[in-house]
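All protein chains but one are shown at their positions in the complex.
Chain IDs A, B and C follow the sequence of writing; residue 1 opens each chain.
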Amino acid sequence: MMGWIDQNEFLIGSTLTVFLLAISIQIPLRLGVISFASIGYYAIGGYGTAILMTQYDVSTWTSVVVASMAAAVVATLLGLIISRLNGLYLAMATVSFSLLLSAIAVNGGSVTGGAVGLFGVIGDITIWHTAGIAVVIIFLVSFTERGKLSRRIDATREDSQLASAMGINVTAYRRLSFPISGLIGGLAGALAVNLKTAINPESVNFTLVVLALTIIIIGGQASWIGALAGSLFFVWLPEILVFVGEWEEVVYGTLVVFAAVLVPGGVVGVFNDWRHRRSVARERPKVALLEAAAGESDAELTQSRSGKDG
Amino acid sequence: MYRSKKHRLGVAAVGLSAVLTLAACSSGDSEDTAATAEATEEVVVEESATEDTTQEEAEAAEETCVLPPGDIKVVSIDSMTGPAAFAGILAEKGADLALKEINASGVLGDGVTMSIELLDDATSPDEAAAQFSKAAKDPDVPVIMGGVISSGAVVTSPIAEKEKVAVVYTQAGSPGVVIGDYTFRYTPPMDSYWGGVGSYIEEKGIKTMSVLYANDNPTLIATAETALPALAADLGFEILSSTGLPNSTQDFKAPISKILKEDPDAVAVLMVGAQNATVVSQMRESGWEAPKELLGFAGIENNFADIGEAAKGVTWASIFHVDSPAQSTQAFVDAVAAEYDGEEASNYTAERYDATYLVANSILAACSTDRQAVRDAMADLTNGSITGALGDVTFENQDARVAGFVVQWDGEKMVVLK
Amino acid sequence: METSEATKAPTYDYEPVAEARGVAVHYGGIKAVDGVSLGLRPGNISGILGPNGSGKTTLLGALTRMVQLTRGSVWCQGQNYSQVKSDRVITLGISRTFQTVRLLPERTVWDNIILSTDVVFKRQGDKVEGLVKEAIARTGLEGLEKARPDELSYGMQRRVEIARAIAVQPRLLFLDEPTAGMSRKERTDISALMRSLRSEGLTQLIVEHDVGMMVETCDYLYAMNFGSLIAEGTPPVVVRDAAVQEAYLGKHGRHDA
Partner (left out) sequence: MVQDLLNATTLASIYVLFALGMSLVWGTIGILNFAHGSIFMFSAFIAYLVVQQIPLGMPAVIAIAMVSGALIAVAMQYLVFQPIMKKAKNPHAGELQLVIGGIGLSAIPISFAQRSTLSNPFGFSAGTFETQAYTIGGVIITNVMIIILIVGLGLGVGTALWIRNSKKGLALRALGVDPEVSAMMGIDRPKLALATMLYSGALAGLAGALLTYYFNSITSESGDTLLLKAFAIIILGGVGSIFGVILGSFILAFAEFAVLLYTNGSWVTAVSFGLLFLILLIRPQGILGKKEVRRT
């Protein structure tokens, strides 16, 4: 087992950082905000860490923390200035935000290393640290997937007008999602740069946006489990399906299309539906009453009505 | 005007660090090539061509060395799909050819064969790193051949250093690739052989120059921003402007218009692969004609076949040329033609062919598959000069250097000026 | 008829539960609502009728702060809430349903009903559960708590919406076309439910274009056309009003066609 982990250290590390990036996109998405800004946060986290570590000799963990916080701050500001946009307009604004950052990376001269990027970021973060951070984030995120908070989040996403009528402060929830997304996205970038020891403009381009988004769509939007499932799937598929080989992209494209058309809830959505059906099935007696109950209460109401009328 | 055509062979793409041309032949070892020639009766190698510096070493190694029978598995990570596939696929042809020759020659010893496990990084740094780290952690892999993309190489090099396994790259021209004892590169950096063009500049009396370059390619940035200004200072010509554009640019009309207004004596076009032809043909369409000079860059020739006449007169430095007088290069060119249906050899094939020989020779010289021994042998071999498909190659800090050629497109093919 | 555009307080011979004073909502050049004033009688079921596009739903939107007022003001219990954010309206005791069913599809009936209740009654877990159970009982949804909306009939889905709206114990309930798309039986059921809620003292305002249902259910009617009130009074009075008949009833047949 340890040998296997050791051999696949890079893939495991990739899975974890891609997972964090996916979570960073998923958090606003769960509130109905289609934001591609996470790539920008990832770039800030990654470049920030690389710059601090290689150019200012700042210690690994301090760099990671500072760069991630910087991403959170930028995210907060972004959230404020684009707050009057929604839907695809917001999506487009965040795409431009991310691509502007990658243009800055290309043109940043010696600070960002231009097209070459920065390399030789050798820190002391192991995959165990990364895994630990991922677990903490899963723990925190799972709180938003239970009880009251999860209901409010669902309502905000599914129908913001309804949510608002139900007393939920939609604007506040959405605005809050920005710094959280920024922090986690920044962290993903910071940890990724430590894993890969290098970062360049190419590694923070639109392809990454597409990857993270498809991960969530395949896995499912509703839960961190979806993000994890999607990350595992996308990072490991080329390892497992070696025969896919040169048609890898075609297979990805087809899978994504299938997911978009047939299973909008992703793998996790399918699982939840199945679980719901099963639980309903288990409670046969009660469910058998479903129709009957409906009929009964109808009868009751009709009765009360005639009573009142009479 | 002229016909604009463009079907190109060696092309470019994002992520590929540099498109270099190079020539090559069997690496240091005369023994191998000679043996191959005998064994296959296809490869014409003259004994004299193979007599050179490493002969003694190789012979010594062969006399004393008995490798345990079995297969020596070397891992090669290359871009067989994705935007850099054109380079990766050509490179692997070189590796296959060299491997076939080596195994046919029996030079590794009785019952000893070498094989290459080829892993496709799909032009993705992440894939390259994942595969590299797995190979680096497999103690049965004595040495790794690295991928062609710089962005992958800067990620895999630290892994090689950490796991103490030698890696030989071809292409991957970015800084941060050859970083320590375990990293080798068989493709010389562009600025190391561009000097030849300097004498052409002097000869033609070029006093002013404008530069158009791909600002997303490390090698070309280095050439445009460092090597060319240094050359200008040296030779006393003036660089009027230097325009950096992403290689994905399609419409070059605006920068060309700017350059035409500056009216320099020469324009240096430093784009990746096929974009060179795009720029050249758009410059011709805008009225840039001789005696105004167009200076190009290595790798450019693969893209000129289709624009033909339009590219006539473009001059550049190259490390590989099928008409190179070096016998080792000619032997390689013939071997490629014989193996691959008359195909014309390319720099990518040559580099990888030489690199594969270097790997085999290092194992032989070390007489072991121990990683440290192989890397030490490789360091020794690259201390001297190696003759191969690329002609004579020397190394500076494990990074290849060649003299190169100054070549010119005559409208149909490239011809060597020097 | 009250068509004053002024925002000054009109006088009523009762204390209105909620009031619109000269409310106007314009979109660009379109005057969806143009100067409507009305005051809702406590304990009554009031109704607004009018053809499609007459501004009924927009007026409801204005009263729940979901659309911005161009002019005028809205009042609740003597308080001007024209600047209150839409998510605070429910805490004023104003609750609503929508023209179309708007339930969370992946959530159970219970979750859908408790959604607003636990926002309004923060940190009062026991009370919230009690309220939801009570709302379920009042709307006849017992036994269906674990079902998802798509497993229910349309009529039952509307009941879930009403349950969600009354679980927060509002003093005023807005119902936007509560019987649209329903079978006759379902309509009479909903109508009965509304009257039973009235008997418990809940003030209600219904927006509808089904005149039959309105006349049967409401105590007081307003008629709208082109963004303005054209008549008001008890149902028999309003349906006999010439302007209403011309503007609305005359076209009624065509609308249903």
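By our rule, a residue touches a chain if its C-beta (ideal position, glycine included) is under 8 Å from a C-beta of that chain, and two chains touch if they have at least 3 such contacts.
No experiment lies behind these values; they were computed from the predicted model shown.
Asks: Could you tell which one of A:Leu77, A:Ala172 or A:Ala260 touches the chain left off the display?
Replies: Considering all chains, including the one not shown, the answer is A:Ala260.
Asks: Check the options A:Ala103, A:Leu149, A:Ala172 or A:Val270 and report the residue that touches the missing chain.
Replies: A:Ala103
Asks: Among A:Ile127, A:Leu213, A:Ala227 or A:Val267, choose the residue that contacts the chain missing from this document, as touch is defined above.
Replies: Residue touching the absent chain, from the options given: A:Leu213.
Asks: Can you list, in ascending order, the chain A residues touching the missing chain?
Replies: 29, 32, 34, 81-82, 84-89, 91-93, 95-97, 99-100, 103, 106-107, 157-159, 206, 210, 213-214, 217, 246-250, 252-261, 264
Asks: For chain B, which residues touch the unseen chain?
Replies: 1-9, 11, 13-14, 81-86, 89, 215, 241-246, 248-251, 253-255, 257-258, 273-274, 277-278, 281, 285-287, 306-307
Please note the rule applied: only the chains that are shown with their structure count from here on.
Asks: Does the chain-touch network form a line, ring, star, complete graph or other?
Replies: line
Asks: Select the chain at the greatest separation from chain C, using centres from the mean of Cα atoms.
Replies: Comparing chain centres, B lies farthest from chain C.
Asks: What chain sits nearest the middle when you go by CA atom centres?
Replies: The chain sitting closest to the overall C-alpha centre is A.
Asks: Averaging over Cα atoms per chain, report the distance between chain A and chain C in Å.
Replies: So the centre of chain A lies 38 Å away from the centre of chain C.
Asks: How many angstrom lie between the centres of chain B and chain C, each centre taken as the mean Cα position?
Replies: Centre separation, chain B to chain C: 76 Å.
Asks: Note the residues in chain C that touch 2 or more other chains, in rising order.
Replies: Residue numbers touching two or more other chains: none in chain C.
Asks: Can you name the residues of chain B that touch chain A in the complex?
Replies: Residue positions touching the partner: 14-15, 80-81, 120, 122, 125-127, 129-130, 132-134, 137-138, 150-151, 154-155, 158-159, 174-176, 179, 215-218, 221, 246.
Asks: Could you pull out which chain A residues touch chain B in their complex?
Replies: 6-11, 14, 106, 114-117, 119-120, 122, 196-198, 200-203, 238-239, 245-246, 248-249
Asks: Touching chain C in the complex: which residues of chain A?
Replies: Chain A reaches chain C through residues 148, 151-152, 154-155, 158-159, 161-170, 222, 265, 272, 276, 279-280, 283, 286-287, 289-290, 293-294, 296-298, 300-302, 304-305, 308.
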